[in-house]
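Heads up, one of the protein chains got dropped from this complex, but the rest are sitting where they should.
Letters A and B mark the chains in the order given here, with residues in each chain numbered from 1 onward.
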Amino acid sequence: MTGRISLPVMCLGILGFGILYVPMAVMIVFSFNAGKLVSVWSGFSAKWYASLLTNEQLLNAFGLSLFIAFWAATIATFFGMMIAIAFVRFGDFRGRLALSGLSSAPLVMPEVVTGLSLLLLFIGMESVLGWPAGRGVDTIIIAHATFGMCFAAVVIQARLRDFDRAIEEAACDLGARQPFVFFSVTLPVILPAVIAAWLLAFTLSFDDLVIASFVSGPGSSTLPILVFSKVRLGVTPEINALASVMIGIVAISVISAAYFMRRRFGNPG
Amino acid sequence: MAPFIRLTALTKTFEDVVAVDNLSLDIEKGELFCLLGASGCGKSTLLRMLAGFEQPSAGRIEIDGQNMAGVAPADRPVNIMFQNYALFPHMSVAGNIGYGLRRAGMRGAALGERIDALLKLVRLSGYGGRKPHQLSGGQRQRVALARALARQPKLLLLDEPLAALDKKLREDTQFELVDIQEKLGTTFMVVTHDQEEAMTLAGRIGIMDQGQLVQVDTPRTLYESPKNVFVADFLGMISFVEGRVTKVSKTGLVIDSQPPITAAIDQQRGPASQPKSGDQVTLAIRPEKISLSATATGAVNEIPVVVEDLAYLGVASNYRVKTAQGQMFKLQQQQSRRADKPLEWGDAGFIQFDPADVIVLS
Partner (left out) sequence: MPQSGSVLHRVTGATGRRLVVAIPLVWLAVFFLLPLLETLQVSFTTAQRSIPPYAPLWGFDETGFFTNFTLDNYGLIATYWQDYIGPAGNSIKLAFFSTIVCLLFAYPMAWWIARSNAKWRAVLLVMVMLPFWTSSLLRIYALIGLLNPNGFINSMLIWMGLIDAPLRMMQTDFSIYMGMVLTYLPLMILPLYAVMVRLDDDVIEAATDLGASSVGVWWTVILPLTLPGVIAGSLLVFIPAVGEFVIPALLGGPDQLMMGKVLWTEFFRNRDWPVAAAIAMLLLAILTVPIIYARYQDGRDDHTTNSQSGTP
């Protein structure tokens, strides 16, 4: 499937990658700037990284975002797996159209609409049911899990569709029954997709600004909310340092995940 | 004594399609039986019913006297070797082979020994730790076989076992399969569309068409004595001549072809089913029974022909010859002497065949 790439194609490609990476590269470089500006180099310094470690507000927001993302991702993956199984294995079931619409609309819905509508729901629920009492961590988790499960479903569905059902039949033929067949054969084989789905839901939750802004409450400032409020005040090397740390974490995770996948499952030709 | 495997009036309908049509079959213990048919004939459905993945719409399956109705695949004394092997990609070779054994409760040293014995049987000793994606096609096939044999099933089903292998590997594997089957004495049922596979492997072949068994016999009987035009045409090459019976005697019959062809009476058929004068019959002759020469000898069933087509295969030549009346014959001839000069395209000659070699089909 390889072939020659023409020059204009490669040029456009490099330009594209440039657009993706140059801003981040410049930002990372200037996070080590000794001066206060992000455009004029005043010498090398790591002091902004040091100040990150002592910024309690930031560290709290970071921890909160991690917590929320973890739970949202877990719920999302669980539900997403159910949706995926229903679509791939259950043929035409009652409610297929409804589930299909409800699980694909969130993928393209503008975040402001999702955020506003969820907030209005929570307020309505509070006045009728008494729960949720005020907005906070749990409402954010619910919100993130809701759109997360739709993404998770897409990822898992793709893998489930390519799945060779003959191996499930082989397992039954060899003496196994459900749910053992699911846990010993089906799940291990779709596990990469399940993990990918979890990571995707985690990332979407961790990075979410708009929806969290609507459904958070006092004292539940997530990291993006904090960064956004800071950014509005101006661009500083401190935020550069924070951003660089985040990008570094993501970079290490993505690269090691890719490496690990290649080792375990061979080269995807 | 009841046969080891008995299928009685087995039928399977999918909506409006009848995949298996009132099929009955007996298989003896230790047989290597082959189900041969083109795609869509119902053989895969039959296989899945035996394994338990489809429930019959009607009829009965009995294995070693036990009725299989309502018995789940996991509980049947039947195992399958899948067409695409269906190896568990996340488990090692040993893990794959041991899966069924662990389900049966085997553990520890006994499990390890049994896995080693199976690896030895399929000549994969030492490969226990490998993963399926690290194996070649032929190796994966052997793992699939070992895995299916692990639980010592009473019936082993093989779904197109050689289809995914290349030619050379196929030849070697054919004999290996027969060896293993004879060594273990397990009853094998091979499902295939490949004639050569069936003829090589099987002790008996059942030819299937449109959900029904058309003829069940040894390969030799099927080839030399097909029961009808379908079977005759299905296996190998054959020439057909249609005509009306003009004369019947104690030894043979003659039909009204130009020139007339004499066929010997088939002693196997009872007198009642013998064709009578005036009946429409189809005669069939296998290609290796027809000889072609440049000159006439005056023997019976000698017909003047012209060579239409010729395919030189080295070990033999396949000829298509035509009579003046347009009747086509296919024959196969070997060049026994190196210096011989056989007939070429467009040459005229004479074919001849013995009346005893003519198959009479109604």
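Miscellaneous remarks
Basically, a contact is a pair of C-beta atoms (placed from the backbone, for glycine too) under 8 Å apart; a residue touches a chain by one contact, two chains touch by 3 or more.
Source: prediction; values computed, not measured.
The chain not shown here is touched by just one of A:Leu58, A:Ala72, A:Leu118 or A:Val189, and that residue is A:Leu118. Contact between chain A and the unshown chain involves residues 1-6, 8-10, 12-13, 15-17, 19-24, 26-27, 30, 37-40, 79-80, 82-83, 85-86, 89-91, 93-95, 98-106, 108-114, 116-118, 120-121, 123-124, 142-143, 146, 149-150, 161-162, 165-166, 168-169, 172, 177-179, 181-182, 186, 199, 203, 206-207, 209-210, 213-214, 224, 227-228, 231-232, 235, 239-240, 243, 246-247, 250-251, 253-255, 258, 262, 267-269.
Note that in this section only the chains that are shown with their structure count from here on.
Distance between chain centres (mean CA atoms), chain A to chain B: 56 Å.
In the complex of the two chains, the chain B residues touching chain A come out as 51-53, 72-75, 78-80, 82-84, 86-90, 99-100, 103-104, 133, 147-148, 150-151.
Those residues of chain A lying in contact with chain B across their complex are 164, 166-167, 169-177, 184-185, 188-189, 191, 265-266.
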